[in-house]
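I'd like to ask you about the structure that follows.
Note that this complex is displayed minus one protein chain, with the remaining chains in position.
Right, chain A next:
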Amino acid sequence: MGVEILDAKTREKLCFLDKVEPQATIAEIKNLFTKTHPQWYPARQSLRLDPKGKSLKDEDVLQKLPVGTTATLYFRDLGAQISWVTVFLTEYAGPLFIYLLFYFRVPFIYGRKYDFTSSRHTVVHLACICHSFHYIKRLLETLFVHRFSHGTMPLRNIFKNCTYYWGFAAWMAYYINHPLYTPPTYGAQQVKLALAIFVICQLGNFSIHMALRDLRPAGSKTRKIPYPTRNPFTWLFLLVSCPNYTYEVGSWIGFAIMTQCLPVALFSLVGFTQMTIWAKGKHRSYLKEFRDYPPLRMPIIPFLL
């Protein structure tokens, strides 16, 4: 069959593909389109049946679409794209490295007499271990655990995301590693409790990531309802749709209590706000997609939010 591709905004005819197999997928059509317009690689193409409609999926098959003998598809340029893996690695490597610059009191941050000195507070060393562990864990999960639905995201996101992560990391690290840092009011007790919260939540977060990974075979984009497994950390699925976010917030609250540092608390708050928005969206998608979705579950906080 024939496929004509028009610009969604100007309706200009961009390309006509003839003798396309009826069983061809949108992905294959995107590859054919790239041949005539090499600047629009498949990841930045959005093809749709209606100029204002939703994007067709790569897996959609041509003959299954409501088209006649010649399919008319509308094209929208999504802009320069970058892979999710690249974004994640960059945005997580930054904080890991930046925090250490402050921890080791590299010159030009605190004043010459403090260069390369070390804090005398145990909690400061502990905080460095926790923060570094957190981001190393994230990097490893990005490389070995997560299964991404989308290959790419818009390029401008990397600037936005890195500013956020790197900026906050520098801000927090500056105070925690400052020569005038004040350790927690309730001393070792406070630090121990906070550390316990942090560790439990890190384990929890990791357990959820593994459970989610096991829901989806490698290379696929299947979506299933996540359920608790034998791992007790996953039992939080009984109460929330996105326990990974719940545990993440918990980790940062733990870190905030451990360091008793206002910027950390603010970072936790901002993160919590963003994750709540994501969790609500995910929760809504689950409800829409699955008729039998467990009714007891809330998006991110059991019973509340």
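By our rule, a contact is a pair of C-beta atoms (placed from the backbone, for glycine too) under 8 Å apart; a residue touches a chain by one contact, two chains touch by 3 or more; residues count from 1.
Rule of thumb we're sticking to: contacts and distances are computed from a predicted model.
The chain absent from the displayed complex carries the UniProt protein name "Very-long-chain (3R)-3-hydroxyacyl-CoA dehydratase 2", chosen from "Trafficking protein particle complex subunit 2-like protein", "Phospholipid-transporting ATPase", "Very-long-chain (3R)-3-hydroxyacyl-CoA dehydratase 2" or "Anaphase-promoting complex subunit 5". Residue A:Y175 is the one among A:Y41, A:F104, A:F148 or A:Y175 that touches the chain missing from this view.
Across A:G2, A:P51, A:G167 or A:P263, the residue that sits in touch with the chain not pictured is A:P263.
Contact between chain A and the absent chain runs through residues 175-176, 178, 180-182, 185, 259-263.
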